[in-house]
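Every protein chain but one is kept in place in this view of the complex.
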């Protein structure tokens, strides 16, 4: 921790900082420059990170040195985390494809999509049973019934299931219907109670980046889960909110190599939400894999013009099939498999 | 709803749109221009709002005409909503001051602050018992104990209490300790399950705008609460996230007159979070009132350099006292009282 | 300057940094912590600011201590800069009102507006002769003819003139027609050649913040002008670009007290561009003054529905008159005059 004193700071103010730091078990190291004096604090930065030292008289600013996350950090664990679920590995050489409808709408349509995406190489079926919708008047998901259909589709096809948990009180249902991967949605990335609860279980988690969250905050939210004991976390870049309004969100492709550098956790990309337009899903999927993503989660719907949610960004099964062909080539080009 | 067809759209594609619209009970009105044909849909826009018509062949874009919110809209209710709690009115001529520490830390300090802010004109005591913190290693609030201290402070001073609810399972505690105003924090603005639950009760709600949420989304989240039957909602502008990094957030002062125009609900400003620096709280409080805010929520702490959260942005009691003097003048200047 | 070394940095890498720093005339101060070693560089930070030390092996990050601007800094000059032009003082106790049409459209209309705004307390007439327009097909301004009309209006009313300079080659015309204040528009805030040229003259400058520029960058652009010798610079907050699309820009009211704290230069607010809606100009003008602005620049047009640019955000003369009445009260409330 570095404390920069104001040009006008007095000796007495400086001494108070030093005393306070030493009372917290840190050693203070003073460097007097021509224009500013700085105090370096040596010792466990954690102890002072949360202290509002900036509020002490004479302080201009406080600059932390260490990142605030630990367990998710690549410094702690050099090799990539690989999450194994049945015979699927996430974070290994093989790119994982998760695909399916935005919402589970009915059994027949879900089974059809599940078979379709499985045939084309997906190993995980996505589909929302509980849907966070901006409007109270929009379709809110089938709830438990949706989970039941997902389970049936999984049993029939052998696909894994990923679906969103919005409320800790629904966790029992997620066990009842053998959900393989619990998705925490962008709007719940900082629902800390929810994070703590899924930290206490062992089920793999797909944690989506909030549309307004920095990479550091995403890592801190993952830290919540790991710090409770659940290390099976994959992070998902799904587009951030910017001033650009032509696309629904701006896919932060930079975040992929940045997260891979800072953390050992696998990174999944969601080109459907990150663009909001089906015509952009293919190029952005290719870009995500080229940038180092470990997997993709893609919306597919046989009749997007009738979908109860996100039809505009859903691929037709035939678009999905074409995308997969392209992706195989890109995977090979960057030393991955599919 | 306006549907703009692509320049290349065929008659057949257009007919499909018309048929689909009519099957939804709407009347389609076609205008052929030189460069584009547009189809105006007349009838209940709600019915088609959620339909992914954009995904139909030949469609370039779909433009809704009506705002998606209803109950919160000033169109529905011309006069300002005034929320009455005991002898405090929120949304009336008198500006409401809510003040107190970021977190409830202990009983003595809370009582001291409560007496201090009451003396200076506050009518509501703020203080977090359950704290949403970015880091799992930060102070997470006293929980139930914090609510107890708040109740004691309220009993002693006659102040109302506002405090944050993060989890619907804590609602019983909020009743047990007579919380007057339930705060929904910025990070939970789109925790739709939480919104629905507080919609079912009658307690007044302070709904904070998410840091990356549009004004429209804030109104939609309020709509969730009103649509369940709870009309006692006040909206809070607390700063949005932008590229400017000198302040913690950017206080969107434009939002105040905009919300007052679009909605009948009261608007509260939070200059502490919106700036993140105690030295900016006074000018931004004055600006908020000058722009039309109905109240302010301000962090006050007797020893900010020892606060367990948000010390950097907390006012000392003497700063608060000075601010209140300034604010009385600004209130008068804009035809309000305090 | 603080250099944070990677956890994995070697002694040799550290030594190279030290040698490099010393060759630049700085003293290096090494602090070895448990998790990181940091090197503090003492001496003229300027010398190393531009050096890409971050690129040297073993370096994790480089953190500058001092702000990069000097001449504009309040550290250099404690008291407020007051710019005197004829009998108008900008930056003193009295709030300055600049008002007029977006573009100069014709002589009659300009004279009418000039008389109107003068009557209501404006001391500076605004009006664009050279207009930066997003579209090549929009009205681009009257050019020299516009300057001529401005001069005539100034001669008739005694108002000062502020108008935008887009091209250094037009500077002679600005002298010919006695422009009092040269406006540098938001889109030219980082047109560094233009900044250098107006730095070489003595005419007062109104430097608008770029819609994509941080406060620090605004101060750096002002530094360009001051560093060439022209200290008569006022800074203008005119709204920044954010994700919020309900208003044309987001007025960064925080920036007003921040700039007043960091710099001695006067601050002007532009509520017309910052909102893009005439109905918001009054509340935002009041907010700006309440937050500490030294002046306002406001668009006024007698027939906004026929204006050749920015009609949507222009006040009618009668709206302007009402605003001025309100502003006088707010000025008094915050210890200013008008």
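Every chain is named by a letter (A, B and C) in the order it is written, and numbering of its residues begins at 1.
Following the convention adopted for this analysis, contacts are C-beta pairs under 8 Å (C-beta built on N, C-alpha and C of every residue); 3 or more make two chains touch, one makes a residue touch a chain.
Bear in mind that the values here come from a model prediction, so they are computed numbers and not experimental data.
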In the full complex, displayed partners of the excluded chain: A, B, C
Touch with the omitted chain, as defined above, among C:241, C:260 or C:286: C:241
Candidate in contact with the missing chain, chosen from C:180, C:223 or C:244: C:223
Residue of A:25, A:229 or A:279 touching the missing chain in the full complex: A:279
Interface residues of chain C (partner: the chain not displayed): 46, 49-56, 68, 132-140, 166-169, 187-188, 190-193, 196, 210-212, 217, 220, 223-224, 227-228, 241, 278, 304-312, 314
For chain B, the residues touching the chain missing from this view: 2, 4, 7, 29, 31-36, 38, 40, 42-45, 63, 65-66, 75, 212, 241-243, 245
Residue numbers in chain A that touch the chain omitted from display: 212, 214-216, 240, 242-247, 250-258, 261, 274-275, 279-280, 283-284, 286-292, 326, 329-330, 332-334
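Methods note: only the chains that are shown with their structure count from here on.
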Interface sides of chain A and chain C: same vs different residues, half threshold: same
Separation of mean Cα positions, chain C and chain B [Å, integer]: 31
Cα-centroid distance, chain A relative to chain C, in whole angstrom: 39
Chain B residues counted as touching two or more neighbouring chains: 212
